[in-house]
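Heads up, one of the protein chains got dropped from this complex, but the rest are sitting where they should.
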Amino acid sequence: MSSDHIHPEPTTFLRKHVFSIDHKVIAKQFLWFGLIWLGIGGIMAMMLRWQLANPGVPVPLIGGLLFPRTGGVIDPATYNTLFTMHGTIMIFLGLTPAMIGALGNWCIPLMIGARDMIFPTLNMLSFWAMFLGGAVGFYSLFVPLGATEVGWTGYPTLSTTVGAVGQGETLWAIAVFLIGASSIMGGINYITTVIRLRCPGMTWMRMPLTVWGLFLTSILNVLFIPVIGSAMIILVLDRVFGTSFYVPASIMSGGTGGDPILYQHLFWIFGHPEVYILILPAWGVVCDLLSFFARKPAFGYRTSVGAMVVVTVLSALVYGHHMFTTGLSAMLGESFMLLTMIISVPAEILFFNWLHTLWKGSLRLTTPMLFAMGVIFVFGLGGLTGIYCATIGTDIFLHDTYFIVGHFHLTMAASALFGTFGAIYFWFPKMFGRMMSERLGKLHFWLSFFPLVLVFCIMFISGYAGMPRRYYDHTSAEYLRPLQHLNVATTVSAFLLGVAQFIFVFNFIKSRWWGKTAPQNPWDVGTVDWTIATPVPHYNFKTIPVVRCGPHEFSNPVLGPDTDWIYQTEELPG
Amino acid sequence: MNTTGVIELHGDGPVNQAPPETGRDRVNATLGMILFIGSWTMAFGTLFLSFLVLRDKIAVWPPAGIALPSAPIAGLATLVLAASSVFVERGSRSLSLDAGSGRKASFSALWITGMLLGLGFALLQAWLWYDLILAGRTQTSGLYESLFFGLTWVHAAHVVVGLFLLVWALVGSKLGRYGPERRSFVSNAALFWHFVGIVWLFLFLGFFVF
Amino acid sequence: MRTSFFALVLSSSVLTACGGGGEAPAPPPGGGPGSSSGTQAPANSGSGGAAQAAGPTAWSDSAGTATVSGSASFKGEAPAPVQIAMDSDPKCVEMNSDGVTDGSVLVDAAGGLQNVFVYVSNGTDAWTFTAPEEPVVLDQVGCNYTPRVVGMMTGQALRVKNSDPTVHNVHTYPRKNRASNVSQPAGSKALDIEMNRGEVLVAVKCDMHSWMQARVGIVDHPFFTVTAADGSFTLPKLPAGDYTISAEHEVFGKASKQTITIGDGEAQSISFEFSK
Amino acid sequence: MSMLSTSTPSFAFLRSRWLGCPLALMLTSTWALAQDKRWGPGEPASDYGYRFGELFWLITTLVSVAFALVVVLLIVPMLRDRARPGHRASFDHGKSLHDKRLTAVISIITFIVLDAWVLVIAMKDLREAYWAIPAAKDPQTYKVEVLAQQWAWSFRAAGVDGEFGTPDDILTTNELVVPKDRPVSFNLTSKDVIHSLFLPEMRMKKDLNPGAINLAWFKPVVEGEFSILCAELCGFAHYQMFGKLRVLEQGQFNEWEAEASQLASTAFDADDTEGHWAWDWQE
Partner (left out) sequence: MRGISWQGLAVAFGALGLLTSLQTSEDENPHARAPRDVSLVVTEGAWLRAPGADWFAQRAKAEPGRFTHDATAAGGAGGWVDSHGEYSLSEIEGEWAYWQWASAERLTDGRQDFVQFCSSCHGLNGDGYGRSGQHLRPTPRSFQQNKFKFTKVTADLPSDEALLSVIKRGLAGTPMLPWDLSDVQLLDIIQYIKSLSPEESGWRDVYSQVGDAIEVTEDPWTDTKERAIVRGREIYHGAASCHLCHPGYVTNEELRVIRKDPEGTTYRENLTYPALKDSEYEVLGRATKVMPPDFTWHQMRAGTTTADLFQTIASGIKGTAMPQWKGAISDEDLWALAHYVENLIVSYKDQPAARSAFMGGLRVSGDNK
């Protein structure tokens, strides 16, 4: 499987489209898989919001079809399943494949001048493990007693057979394990490819920041996915074989039993690196897109890389801020608070580098650029509200309220999602050989940007007002009834956000088959992947390129007045 | 960093006979395997962390008054597994020496002994379980048994996978796919087998020694 | 939401086509409800129950000629009767100005045990019996039940009267019959309680006055009686045949059964031993 | 019995009233906005409640200033530095020492202003208030053992004699009566799954883990009726696990406690051991 040897061009239909070992085909498989699941997760979110705004009212349009027994009304068990599967799907089956799977598989080989991933068969297995995980998750919706109903975090003892008796929870654990396995295979593949297959001249400091983001994500993947893998193994042992790792002996009955808090530690040791796994590729893409479309070198390339590396290293040490109210010891609580404050520093550095890249640039406000700047705004909001959650003084009140929901949606859902949209709009021409319509793209951006910010900012208000999360119906508790208007406002803006996504779906489908044929380098960008023809041949590079300058050599005075960019393979004049 | 500048394309015809491994390919394969072992170390590290955390919840370790897996059998199992690792390693090394086909014969002999010892370990492990079950202690009867059965089951699954890889490597070498010039799979299988051995060592120390 | 959360149109319509039948299977015609899916209606047997189809002849008192008598005695040192504290209801205290002892265990000097319910437990299958019209009367006098132990036939009504100036509530504790818990203020009309399944020694209590206890023995034939103060009893005339006779006391439970065979006109005597 | 649901889907979406629903949503939501509304969490009713408000609004002001700066730095290039023929971006890799020093200075300033300042206040809050559990020996402390279960709270107070596990212990369900101006100290555990005792007006929240006892405390300073909520997902009726917290004046509270203890001792059934849940107080 040496990289120089080009594996033969696939001939049969199966080898070419289904079990392909070509990183480009696998990237498209991941993209379609991720987008479909993002759609399903999005519909679930809208059903959740409908139930919160109109408790007990049948869900319009698809309610009668999905919940025939209760005549379209979502009952508490269905509601718990909806927000659990919404979380699991959006994180594991939506963002991970769409961003790390699709973006990673497409960009890494092409942007570092390699012919393919270093272990192509492992790459194919990674997609089919993810597919299997998705299949198990989908099947678990049909199991008697329904799918998992204990939150995407799956805290025992609710997730053990004490709280969730059906098989749905076991299948959820197996699905997460399989998706984890897929991420580990992918991670191993990405790291080895980046280390071993960079073309001559592509030093570490000449790699595009997107590749840096994906490389660091893979490191986190490889190191921390096994932690939740083991946590899931133990959970399945507890549920199926009756061990008592997480099932405690009650205070009154004595006897020995496990410790449910152990699962929380294990989950969040994986959990926080997971949120950085989801944000690092988006950071990488945003750094690059800002530089590409501001026609200006990314400000402080080395400091950005340094910031991302520091975030990767620190990400394992800060998980405690998810558990401030579980009864950590004072020393542990305060140290986690300090560490979480410290990890916000590299994020700020990266943030200011973005702003500096824009400053005095020559902005081309294409759709990818709009999405990249959208990420700046949204990640600014999300990141800054992180301070409330990191400080125990405020977190004691705000923990498990809608404030936290708003925070992690802004950082994880909004920034990562906008980063993914930006990447799709940017690499669509090279991937499918056609241009996505700019007009629809801009419409999609503006129509989803404002409702998105509105939805999650109202959540800050309801969180501050003390509205706990994961409530089926806020009108039953006396204290929460006056907050129902916030629920309704959130639902209205969530529906607007949901409707706006159809523009993207239409644009994506239309452009995929009927879009304008794309030139070889529509955005005038110099990275190596734009030096090859569209559609990209099976072997990527006829001859392995030799890189002579960095990815962001824009408006370099040396280039003379007529052009402001240069391919990485060209020599900087003078 | 591949150093060759321009590489001519091979003809587009299908490449049937796998070309011999270059030095770079072996490094790639080993780097991939090391990353996998690193990741699985985190997995078993988590299991061991849980083992340590849950051990404190049991006042007396090993808990008195209930049937315990017998330490001598576990000790024997550890020795058997260690021996098996040694043979597997010598088998894998015998391929890399620059000798003719004579070496291949000694590879099979060493490799098969390593495999049989591995099988012996599996039997001893099963015997440990059976003793406990005969004494009526299954994984549902308490935290100690949960820990013992839970962790040893997960480890046993990896022993089975390890044995399967050893068999695959042996069959591959018989079919000529693996040999002195294509030995990355064999060395990876050996590496994984050693990893499984080290994990058992930690388990043995945790349950039987400290 | 356990079933068909994502019952997509395609999958659910395909599966329901070959799935289970309609709403509820039609019951078989006529008689008991059953269902086409084979389970027979809950024809609970009930111990007395309908006589066998072949040959039971209606019973008339004249056919009985054999007499069975005997006595029930208590071995061992009888517990001393305990004074009942009735102070929770002044009217009861007023009616029992000289104080009342607990009547659950009444043993006379010779060891004879009163209030033992003696009845034929089997051997009467060859006959069908009709329950007598007039109900069995259980009166509440002086905040106590008189008689304390009484027998009746299935289908016969138990008439509970309240001739006290205070309120009582009649709370029966059957295992197999219908329970009832009705209050009876002073001077209100009698209550008819219907119990139509054989059950020996159903407890009857009053929740207002916790010391008030009575026992009712329900059998599906007339051959039962309660031992007198000296523990003696005589069963009503029996037809010839072999019978097993059992006895049960409120506190000491069941004595060992006695099986006898008796011819027409004969007289036999049996005795029951009770111990703590 | 998964897919074989006998009630075939009613193809409800074909009927007209389903299609009208999104419209109905718009109308109902606007009407709903007119109902009685509340925006903030309400006045704090415990002695350390003010700390959350102050810290929250301090962070909000700092964050708003920082965010305003970010928005400005975002809008200005969008308007001023747009690509126009002949306009070139300034070439600056930001590798120079000056740039590195500028980045370092900005990040240190933001760390100090945004993080360090808040950190110090939070540390002070924790040590002085949230984690300063009042001593159990002190008679002023009103001790309550809380046993959470799937979808209800059981509270046990020591009653007049101050001892737990005695006949006069006051047992209440979904309702807790506490004295005003006396610290209330909790021993929290759960029978089945993890719950979280959330007293919004008192600004207190603590998880109840099965198999372990957590400590928490607050001191009510306002008399009245407040609410108890559950903040950790504990199953289907997690949203119905609310209760009433009544704070009584000291005099009234003593009468209430005496009455409750007397009633409890009359209701005490000595040999019903299964009903007596209690554990000795954990410091």
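Read from first to last, the chains carry the letters A, B, C and D; within each, the first residue is number 1.
One rule holds for everything that comes next: a residue touches a chain if its C-beta (ideal position, glycine included) is under 8 Å from a C-beta of that chain, and two chains touch if they have at least 3 such contacts.
These numbers were taken from a predicted model, which means no experiment stands behind them.
S.K.: If the hidden chain were put back, which of C:78, C:137 or C:167 would touch it?
M.R.: Missing-chain contact among the listed residues: C:167.
S.K.: Per the definition of touch given earlier, which of D:60, D:166 or D:240 contacts the omitted chain?
M.R.: The one listed residue touching the chain not shown is D:240.
S.K.: Which of C:88, C:163 or C:244 sits in contact with the chain that's absent?
M.R.: Only one of C:88, C:163 or C:244 touches the chain omitted from view, namely C:88.
S.K.: One chain is left out of this view; which of A:43, A:132 or A:145 touches it in the full complex?
M.R.: Checking each option in A:43, A:132 or A:145, the one touching the absent chain turns out to be A:145.
S.K.: Touching the absent chain in the whole complex: find that residue among A:26, A:66, A:85 or A:162.
M.R.: Touching the chain that is not displayed is residue A:162.
S.K.: Residue-wise, where is chain A in contact with the chain that is not depicted?
M.R.: Residues 56, 69-71, 73, 75-77, 144-146, 157, 160-163, 165-166, 238-239, 241-242, 244, 247, 249-250, 252-253, 255, 257, 473, 476 of chain A touch the chain absent from view.
S.K.: Where does chain C touch the missing chain, residue by residue?
M.R.: 2-3, 20, 23-27, 31-35, 37-39, 41-46, 49-50, 87-91, 94, 166-167, 169-171, 173, 176-179, 181-186, 188, 196-197, 207-208, 210
S.K.: Across the whole complex, list the residues on chain D that are touched by the chain not included here.
M.R.: Residue positions of chain D that touch the missing chain: 1, 4, 6, 147, 149-152, 154, 171, 173-175, 191-192, 235-237, 240, 246, 248, 252, 255-256, 259, 262-263, 266-267, 269, 272, 274-277.
In this section, only the chains that are shown with their structure count from here on.
S.K.: Can you check how far apart chain A and chain C are, centre to centre, with Cα atoms defining each centre and the answer in Å?
M.R.: That pair's centroid distance is 73 Å.
S.K.: Could you tell me the distance, in whole angstrom, between the mean C-alpha positions of chain C and chain D?
M.R.: Roughly 59 Å separates the two chain centres.
S.K.: Scan chain C for residues touching two or more other chains and write them down.
M.R.: 3-4, 7, 9, 12 - these are the residues of chain C that touch more than one other chain.
S.K.: Scan chain D for residues touching two or more other chains and write them down.
M.R.: 1-3, 5, 8-9, 11
S.K.: Write out the stretch or stretches of chain A touching chain B in their complex.
M.R.: 1-9, 118-119, 122, 184, 187-189, 191-192, 195-200, 222-227, 229-231, 233-234, 237-238, 241-245, 255-259, 262, 265-266, 269, 539, 542-544, 546
S.K.: List the residues on chain D that touch chain A in their complex, please.
M.R.: 1-3, 5, 7-13, 18-19, 21-22, 24-26, 28-29, 32-33, 35-42, 51-52, 55-56, 59, 62-63, 66-67, 70-71, 73-74, 76-78, 81-84, 87-95, 99-100, 103, 106-107, 110-111, 114-116, 118-119, 121-123, 125-126, 130-131, 150, 189, 191-194, 196, 198, 200, 203-207, 209-215, 227, 229-240, 242, 277, 279
S.K.: Of all residues in chain A, which touch chain D in the complex?
M.R.: Counting only chain A, the residues touching chain D are 50, 53-54, 58, 60-65, 68-69, 71-72, 76-77, 80, 142-144, 149-151, 155, 157-158, 162-163, 248-252, 257, 259-261, 294-303, 325-327, 330, 333-334, 337-338, 341-342, 344-345, 348-349, 351-353, 355-356, 358-365, 373, 376-377, 380-381, 384-385, 387-388, 391-394, 396-397, 399-401, 461, 464-466, 468, 470-474, 476-480, 482-485, 488-489, 491-492, 495, 552, 554-557, 564.
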